[in-house]
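One protein chain omitted, others in place.
Presenting chain A:
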Amino acid sequence: MKHIYLDNAATTPMARPVVDTMNKMMLDVYGNASSTHYFGRKARSVLDDSRHVIAQSVNARKDDEIVFTSGGTESDNTAIIETALARKSVGRHVITTAVEHEAVLKSMEYLETLGYEVTYLPVNEKGRISLDDLKNALREDTILVSIMSGNNEVGSRMPIHEIGQIVAATNAWFHTDAVQAYGLVDIDVQKDKIDLLSTSAHKLNGPKFLGFLYRRDGLNFASLLKGGDQELKRRAGTENIPAIAGFAEAVKIVDNEEKEARQKKYAGFKQQLISGLQKNKIEVEVNGELASDNLQHVLNLWFKGCSREVLLTNLDLNGIAASAGSACTAGSLEPSHVLMAMYGEDSPRIVESLRFSFGYQNTTTDIEYLIDVLTSIINKLKRSETDGIR
(Lines give C-alpha, C1' and ligand atoms only; values in the text may rest on other atoms or scores of the structure.)
Protein backbone atom coordinates (compact mmCIF):
# COMPACT_ATOMS: atom_id res chain seq x y z
CA MET A 1 0.00 0.00 0.00
CA LYS A 2 1.05 3.54 -0.79
CA HIS A 3 1.63 5.64 2.37
CA ILE A 4 1.24 9.39 2.27
CA TYR A 5 2.13 11.56 5.21
CA LEU A 6 -0.06 14.65 5.58
CA ASP A 7 0.42 15.27 9.29
CA ASN A 8 3.46 17.53 9.15
CA ALA A 9 2.13 19.85 11.84
CA ALA A 10 2.46 16.91 14.24
CA THR A 11 6.02 16.21 13.19
CA THR A 12 8.10 16.11 10.03
CA PRO A 13 10.53 13.63 8.51
CA MET A 14 14.16 14.56 9.05
CA ALA A 15 15.95 16.10 6.10
CA ARG A 16 18.84 14.13 4.61
CA PRO A 17 21.52 16.79 5.39
CA VAL A 18 20.27 16.86 8.99
CA VAL A 19 20.66 13.10 9.32
CA ASP A 20 24.11 13.22 7.72
CA THR A 21 25.28 15.97 10.05
CA MET A 22 23.94 14.17 13.09
CA ASN A 23 25.52 10.87 12.09
CA LYS A 24 28.87 12.53 11.71
CA MET A 25 28.52 14.31 15.06
CA MET A 26 27.45 11.19 16.88
CA LEU A 27 30.57 9.41 15.69
CA ASP A 28 33.06 12.25 15.97
CA VAL A 29 31.87 14.77 18.54
CA TYR A 30 30.89 12.87 21.63
CA GLY A 31 32.49 15.08 24.24
CA ASN A 32 30.58 16.95 26.91
CA ALA A 33 30.47 20.63 25.96
CA SER A 34 31.10 21.58 29.60
CA SER A 35 34.35 19.60 29.80
CA THR A 36 37.60 21.55 29.59
CA HIS A 37 39.61 18.99 27.63
CA TYR A 38 40.04 18.55 23.89
CA PHE A 39 36.83 16.54 23.48
CA GLY A 40 34.83 19.05 25.45
CA ARG A 41 36.22 21.98 23.51
CA LYS A 42 35.38 20.29 20.22
CA ALA A 43 31.76 19.83 21.37
CA ARG A 44 31.65 23.38 22.69
CA SER A 45 32.76 24.70 19.34
CA VAL A 46 29.95 22.84 17.52
CA LEU A 47 27.50 24.12 20.11
CA ASP A 48 28.65 27.73 19.63
CA ASP A 49 28.49 27.50 15.85
CA SER A 50 24.99 26.01 15.96
CA ARG A 51 23.79 28.61 18.41
CA HIS A 52 25.06 31.33 16.11
CA VAL A 53 23.15 29.97 13.11
CA ILE A 54 19.98 29.77 15.15
CA ALA A 55 20.39 33.19 16.76
CA GLN A 56 20.71 34.70 13.30
CA SER A 57 17.53 32.99 12.15
CA VAL A 58 15.38 35.07 14.52
CA ASN A 59 17.62 38.16 14.38
CA ALA A 60 18.69 37.87 18.02
CA ARG A 61 21.03 40.56 19.29
CA LYS A 62 23.33 38.02 20.88
CA ASP A 63 23.92 34.32 20.39
CA ASP A 64 23.52 33.78 24.13
CA GLU A 65 19.88 34.72 23.89
CA ILE A 66 19.29 31.22 22.50
CA VAL A 67 18.83 28.50 25.14
CA PHE A 68 18.52 24.92 23.94
CA THR A 69 15.73 22.89 25.50
CA SER A 70 14.09 19.53 24.99
CA GLY A 71 11.50 21.09 22.67
CA GLY A 72 8.43 23.28 22.39
CA THR A 73 6.83 22.07 25.58
CA GLU A 74 9.84 22.76 27.75
CA SER A 75 10.38 26.14 26.12
CA ASP A 76 6.76 27.14 26.72
CA ASN A 77 6.78 25.81 30.28
CA THR A 78 9.98 27.63 31.10
CA ALA A 79 8.93 30.91 29.53
CA ILE A 80 5.57 30.97 31.27
CA ILE A 81 6.11 29.35 34.64
CA GLU A 82 9.57 30.72 35.37
CA THR A 83 8.64 34.24 34.24
CA ALA A 84 5.60 34.22 36.48
CA LEU A 85 7.61 32.96 39.45
CA ALA A 86 10.38 35.51 38.89
CA ARG A 87 7.96 38.43 38.50
CA LYS A 88 5.41 37.68 41.19
CA SER A 89 6.36 40.80 43.13
CA VAL A 90 5.56 42.88 40.03
CA GLY A 91 2.15 41.32 39.46
CA ARG A 92 0.18 38.15 39.12
CA HIS A 93 -1.80 38.69 35.96
CA VAL A 94 -1.08 36.85 32.71
CA ILE A 95 -2.76 37.12 29.30
CA THR A 96 -2.99 34.38 26.70
CA THR A 97 -5.48 33.16 24.08
CA ALA A 98 -8.10 30.42 24.03
CA VAL A 99 -6.42 28.65 21.12
CA GLU A 100 -2.90 28.07 22.40
CA HIS A 101 -1.18 24.70 22.38
CA GLU A 102 -1.61 22.50 25.47
CA ALA A 103 1.97 23.26 26.50
CA VAL A 104 0.89 26.86 27.04
CA LEU A 105 -2.63 26.20 28.33
CA LYS A 106 -1.50 23.62 30.90
CA SER A 107 1.21 25.99 32.11
CA MET A 108 -1.47 28.64 32.56
CA GLU A 109 -3.66 26.22 34.51
CA TYR A 110 -0.69 25.50 36.71
CA LEU A 111 -0.20 29.22 37.36
CA GLU A 112 -3.87 29.48 38.30
CA THR A 113 -3.35 26.85 40.98
CA LEU A 114 -0.56 29.07 42.33
CA GLY A 115 -2.95 32.00 42.60
CA TYR A 116 -2.18 33.82 39.36
CA GLU A 117 -4.99 35.28 37.32
CA VAL A 118 -5.10 34.36 33.64
CA THR A 119 -7.10 36.14 30.92
CA TYR A 120 -7.88 34.02 27.87
CA LEU A 121 -8.47 36.21 24.82
CA PRO A 122 -11.22 34.92 22.52
CA VAL A 123 -10.76 34.45 18.78
CA ASN A 124 -13.06 35.11 15.86
CA GLU A 125 -14.11 32.55 13.25
CA LYS A 126 -10.85 33.17 11.45
CA GLY A 127 -8.96 32.05 14.53
CA ARG A 128 -7.53 35.48 15.28
CA ILE A 129 -7.60 37.65 18.37
CA SER A 130 -8.53 41.31 18.33
CA LEU A 131 -5.92 43.87 19.34
CA ASP A 132 -8.60 45.85 21.16
CA ASP A 133 -9.32 42.84 23.35
CA LEU A 134 -5.63 42.66 24.15
CA LYS A 135 -5.42 46.37 24.96
CA ASN A 136 -8.46 46.10 27.20
CA ALA A 137 -7.07 43.08 29.01
CA LEU A 138 -3.69 44.66 29.81
CA ARG A 139 -3.38 45.90 33.40
CA GLU A 140 -0.72 47.40 35.57
CA ASP A 141 -0.09 44.03 37.19
CA THR A 142 0.11 42.12 33.89
CA ILE A 143 3.51 40.47 33.91
CA LEU A 144 3.30 38.30 30.79
CA VAL A 145 1.47 38.11 27.50
CA SER A 146 1.77 34.74 25.75
CA ILE A 147 0.28 34.59 22.26
CA MET A 148 1.15 32.01 19.63
CA SER A 149 2.64 33.09 16.31
CA GLY A 150 0.58 30.65 14.26
CA ASN A 151 -2.04 28.10 15.20
CA ASN A 152 -1.29 24.39 14.88
CA GLU A 153 -4.86 23.32 14.11
CA VAL A 154 -6.13 25.93 11.66
CA GLY A 155 -2.96 27.79 10.63
CA SER A 156 -4.23 31.22 11.64
CA ARG A 157 -1.53 33.84 12.29
CA MET A 158 -1.68 36.26 15.15
CA PRO A 159 -0.65 39.90 14.60
CA ILE A 160 2.67 39.37 16.35
CA HIS A 161 4.27 42.60 15.18
CA GLU A 162 1.40 44.74 16.48
CA ILE A 163 1.15 42.74 19.71
CA GLY A 164 4.86 43.24 20.27
CA GLN A 165 4.54 47.02 19.97
CA ILE A 166 1.55 47.13 22.32
CA VAL A 167 3.12 44.92 24.99
CA ALA A 168 6.47 46.73 24.78
CA ALA A 169 4.76 49.89 25.99
CA THR A 170 3.66 48.10 29.19
CA ASN A 171 5.30 46.39 32.09
CA ALA A 172 4.59 42.93 30.69
CA TRP A 173 6.93 40.59 28.85
CA PHE A 174 5.88 39.17 25.52
CA HIS A 175 6.20 35.43 24.86
CA THR A 176 5.20 33.78 21.62
CA ASP A 177 4.90 30.07 20.93
CA ALA A 178 6.38 29.94 17.43
CA VAL A 179 6.55 26.15 17.20
CA GLN A 180 4.44 26.01 14.02
CA ALA A 181 5.55 29.30 12.49
CA TYR A 182 9.31 29.01 12.93
CA GLY A 183 10.96 27.85 9.74
CA LEU A 184 8.02 28.80 7.59
CA VAL A 185 7.60 32.55 8.06
CA ASP A 186 9.97 35.37 8.95
CA ILE A 187 10.51 35.97 12.62
CA ASP A 188 12.42 39.01 13.84
CA VAL A 189 12.54 39.30 17.61
CA GLN A 190 13.89 42.85 17.44
CA LYS A 191 11.42 44.24 14.95
CA ASP A 192 8.51 42.42 16.60
CA LYS A 193 9.70 43.29 20.13
CA ILE A 194 9.54 39.68 21.29
CA ASP A 195 10.96 38.91 24.72
CA LEU A 196 10.54 35.15 24.73
CA LEU A 197 10.02 32.74 21.85
CA SER A 198 9.57 28.96 21.82
CA THR A 199 10.43 26.60 18.97
CA SER A 200 10.82 22.92 18.28
CA ALA A 201 13.30 21.32 15.87
CA HIS A 202 11.20 18.42 14.67
CA LYS A 203 8.59 20.67 13.06
CA LEU A 204 11.15 21.78 10.47
CA ASN A 205 12.76 18.48 9.55
CA GLY A 206 15.13 18.50 12.50
CA PRO A 207 15.46 15.95 15.32
CA LYS A 208 12.79 15.31 17.94
CA PHE A 209 13.28 16.15 21.60
CA LEU A 210 15.02 19.40 20.85
CA GLY A 211 14.06 23.04 20.63
CA PHE A 212 15.15 26.41 21.86
CA LEU A 213 13.85 29.24 23.94
CA TYR A 214 14.85 32.70 22.81
CA ARG A 215 15.08 34.92 25.87
CA ARG A 216 15.92 38.55 25.41
CA ASP A 217 19.11 39.62 27.10
CA GLY A 218 18.42 41.09 30.49
CA LEU A 219 15.44 38.95 31.45
CA ASN A 220 16.17 37.06 34.61
CA PHE A 221 14.52 33.84 35.67
CA ALA A 222 15.54 30.36 36.72
CA SER A 223 15.95 27.17 34.77
CA LEU A 224 12.89 24.93 34.85
CA LEU A 225 15.19 21.96 35.31
CA LYS A 226 17.43 22.05 38.35
CA GLY A 227 20.96 20.78 37.94
CA GLY A 228 24.21 21.78 36.29
CA ASP A 229 25.22 25.19 35.00
CA GLN A 230 24.83 24.46 31.29
CA GLU A 231 23.49 27.11 28.90
CA LEU A 232 24.89 29.87 31.14
CA LYS A 233 22.86 28.49 34.07
CA ARG A 234 19.66 28.83 32.12
CA ARG A 235 19.00 25.19 31.31
CA ALA A 236 20.46 22.33 33.31
CA GLY A 237 21.45 19.09 31.60
CA THR A 238 24.14 18.04 29.15
CA GLU A 239 23.54 19.48 25.68
CA ASN A 240 22.69 17.02 22.91
CA ILE A 241 25.38 18.18 20.51
CA PRO A 242 24.51 15.96 17.51
CA ALA A 243 20.85 17.01 17.69
CA ILE A 244 21.75 20.68 18.11
CA ALA A 245 24.06 20.52 15.09
CA GLY A 246 21.23 18.81 13.20
CA PHE A 247 18.83 21.56 14.24
CA ALA A 248 21.23 24.21 12.92
CA GLU A 249 21.50 22.27 9.67
CA ALA A 250 17.69 22.18 9.40
CA VAL A 251 17.53 25.93 10.02
CA LYS A 252 20.13 26.59 7.32
CA ILE A 253 17.95 24.77 4.79
CA VAL A 254 14.99 27.06 5.36
CA ASP A 255 16.51 30.36 4.32
CA ASN A 256 14.18 33.18 3.30
CA GLU A 257 13.94 31.96 -0.26
CA GLU A 258 13.09 28.42 0.81
CA LYS A 259 10.47 29.63 3.31
CA GLU A 260 8.77 31.65 0.64
CA ALA A 261 8.90 28.76 -1.80
CA ARG A 262 7.36 26.41 0.75
CA GLN A 263 4.56 28.77 1.71
CA LYS A 264 3.77 29.12 -1.99
CA LYS A 265 3.91 25.39 -2.58
CA TYR A 266 1.62 24.62 0.38
CA ALA A 267 -0.83 27.35 -0.64
CA GLY A 268 -0.97 25.58 -4.00
CA PHE A 269 -1.77 22.27 -2.26
CA LYS A 270 -4.62 23.96 -0.42
CA GLN A 271 -6.11 25.28 -3.62
CA GLN A 272 -5.63 21.97 -5.38
CA LEU A 273 -7.29 19.99 -2.58
CA ILE A 274 -10.27 22.28 -2.14
CA SER A 275 -11.01 22.74 -5.81
CA GLY A 276 -10.49 19.02 -6.45
CA LEU A 277 -13.00 18.10 -3.75
CA GLN A 278 -15.46 20.71 -4.95
CA LYS A 279 -15.16 19.43 -8.49
CA ASN A 280 -16.10 15.99 -7.16
CA LYS A 281 -19.11 17.54 -5.41
CA ILE A 282 -17.82 16.88 -1.91
CA GLU A 283 -19.35 19.31 0.57
CA VAL A 284 -16.41 20.92 2.25
CA GLU A 285 -15.68 24.15 4.06
CA VAL A 286 -12.47 25.66 5.40
CA ASN A 287 -12.22 26.08 9.16
CA GLY A 288 -10.62 29.47 9.58
CA GLU A 289 -9.74 31.15 6.31
CA LEU A 290 -7.57 30.88 3.25
CA ALA A 291 -5.53 33.99 4.01
CA SER A 292 -2.26 34.53 2.23
CA ASP A 293 -0.50 35.51 5.44
CA ASN A 294 -1.60 32.36 7.33
CA LEU A 295 0.59 29.33 7.88
CA GLN A 296 0.07 27.60 4.56
CA HIS A 297 1.08 24.13 5.71
CA VAL A 298 -2.07 23.68 7.80
CA LEU A 299 -5.50 23.15 6.26
CA ASN A 300 -8.46 22.33 8.46
CA LEU A 301 -11.55 21.20 6.57
CA TRP A 302 -15.12 20.63 7.64
CA PHE A 303 -16.69 17.62 5.87
CA LYS A 304 -20.36 18.27 6.42
CA GLY A 305 -22.19 15.28 7.85
CA CYS A 306 -19.13 13.00 8.04
CA SER A 307 -17.75 11.71 11.35
CA ARG A 308 -14.09 12.63 11.76
CA GLU A 309 -13.40 9.27 13.42
CA VAL A 310 -14.78 7.37 10.45
CA LEU A 311 -12.96 9.58 7.94
CA LEU A 312 -9.64 9.46 9.73
CA THR A 313 -9.72 5.69 10.19
CA ASN A 314 -10.72 5.13 6.57
CA LEU A 315 -7.93 7.41 5.40
CA ASP A 316 -5.41 5.50 7.48
CA LEU A 317 -6.68 2.17 6.17
CA ASN A 318 -6.02 3.65 2.71
CA GLY A 319 -2.52 4.74 3.63
CA ILE A 320 -3.15 8.43 4.25
CA ALA A 321 -2.08 10.01 7.53
CA ALA A 322 -4.02 13.09 8.63
CA SER A 323 -5.23 14.33 12.00
CA ALA A 324 -8.42 15.32 13.77
CA GLY A 325 -7.09 16.81 16.95
CA SER A 326 -5.58 15.22 19.99
CA ALA A 327 -6.52 11.85 21.40
CA CYS A 328 -7.20 11.03 25.03
CA THR A 329 -5.20 8.38 26.84
CA ALA A 330 -7.72 5.76 25.72
CA GLY A 331 -7.09 6.69 22.10
CA SER A 332 -10.39 8.37 21.37
CA LEU A 333 -10.48 11.88 19.93
CA GLU A 334 -11.01 14.86 22.21
CA PRO A 335 -13.08 17.79 21.01
CA SER A 336 -10.80 20.51 19.63
CA HIS A 337 -10.57 23.54 21.92
CA VAL A 338 -9.49 25.59 18.91
CA LEU A 339 -12.59 24.84 16.84
CA MET A 340 -14.75 25.29 19.94
CA ALA A 341 -13.23 28.72 20.53
CA MET A 342 -13.85 29.65 16.90
CA TYR A 343 -17.33 28.21 16.34
CA GLY A 344 -18.84 27.44 19.75
CA GLU A 345 -19.16 24.16 21.61
CA ASP A 346 -22.16 22.90 19.68
CA SER A 347 -20.83 23.39 16.17
CA PRO A 348 -20.90 20.21 14.06
CA ARG A 349 -17.46 21.28 12.80
CA ILE A 350 -15.98 19.97 16.04
CA VAL A 351 -16.78 16.34 15.21
CA GLU A 352 -16.72 16.59 11.41
CA SER A 353 -13.36 18.19 10.66
CA LEU A 354 -9.92 16.95 9.65
CA ARG A 355 -6.57 18.65 9.59
CA PHE A 356 -4.17 18.10 6.72
CA SER A 357 -0.69 19.50 7.12
CA PHE A 358 1.86 19.58 4.37
CA GLY A 359 5.59 19.09 4.31
CA TYR A 360 8.40 19.70 1.85
CA GLN A 361 8.32 16.06 0.75
CA ASN A 362 4.68 16.22 -0.41
CA THR A 363 3.84 16.51 -4.10
CA THR A 364 0.80 17.43 -6.18
CA THR A 365 0.48 13.69 -6.91
CA ASP A 366 -0.01 13.10 -3.18
CA ILE A 367 -2.79 15.66 -3.12
CA GLU A 368 -4.36 14.11 -6.20
CA TYR A 369 -4.37 10.73 -4.46
CA LEU A 370 -5.86 12.31 -1.33
CA ILE A 371 -8.67 13.84 -3.40
CA ASP A 372 -9.44 10.47 -5.01
CA VAL A 373 -9.43 8.55 -1.74
CA LEU A 374 -11.47 11.16 0.15
CA THR A 375 -14.01 11.32 -2.64
CA SER A 376 -14.48 7.58 -2.76
CA ILE A 377 -14.71 7.27 1.04
CA ILE A 378 -17.26 10.06 1.36
CA ASN A 379 -19.35 8.91 -1.57
CA LYS A 380 -19.45 5.40 -0.16
CA LEU A 381 -20.48 6.68 3.27
CA LYS A 382 -23.22 8.81 1.75
CA ARG A 383 -24.41 5.86 -0.34
CA SER A 384 -24.57 3.47 2.60
CA GLU A 385 -26.42 6.14 4.55
CA THR A 386 -29.15 6.39 1.93
CA ASP A 387 -29.27 2.62 1.34
CA GLY A 388 -29.36 1.91 5.05
CA ILE A 389 -26.63 -0.61 5.65
CA ARG A 390 -28.50 -2.33 8.43
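We adopt the following convention: a contact is a pair of C-beta atoms (placed from the backbone, for glycine too) under 8 Å apart; a residue touches a chain by one contact, two chains touch by 3 or more; residues count from 1.
In the analysis below, contacts and distances are computed from a predicted model.
**Student:** Tell me the UniProt name of the left-out chain, picking from "tRNA-specific 2-thiouridylase MnmA", "ABC transporter permease", "Oxidoreductase" or "DAGKc domain-containing protein".
**Tutor:** "tRNA-specific 2-thiouridylase MnmA"
**Student:** Using the touch definition up top, pick the residue from A:N23, A:T238, A:T313 or A:N379 that touches the left-out chain.
**Tutor:** A:T313
**Student:** Check each of A:N256, A:T329, A:T365 or A:T386 against the chain that is not shown and name the one that touches it.
**Tutor:** With A:N256, A:T329, A:T365 or A:T386 as choices, the missing chain is touched by A:T329.
**Student:** Write down which of A:A10, A:A236, A:M340 or A:L381 is the residue touching the left-out chain.
**Tutor:** Once the missing chain is taken into account, the touching residue is A:L381.
**Student:** Could you list which residues of chain A touch the chain missing from the display?
**Tutor:** These residues of chain A touch the chain that is not shown: 307, 309-310, 313-314, 316-317, 327-333, 380-381, 384, 389-390.
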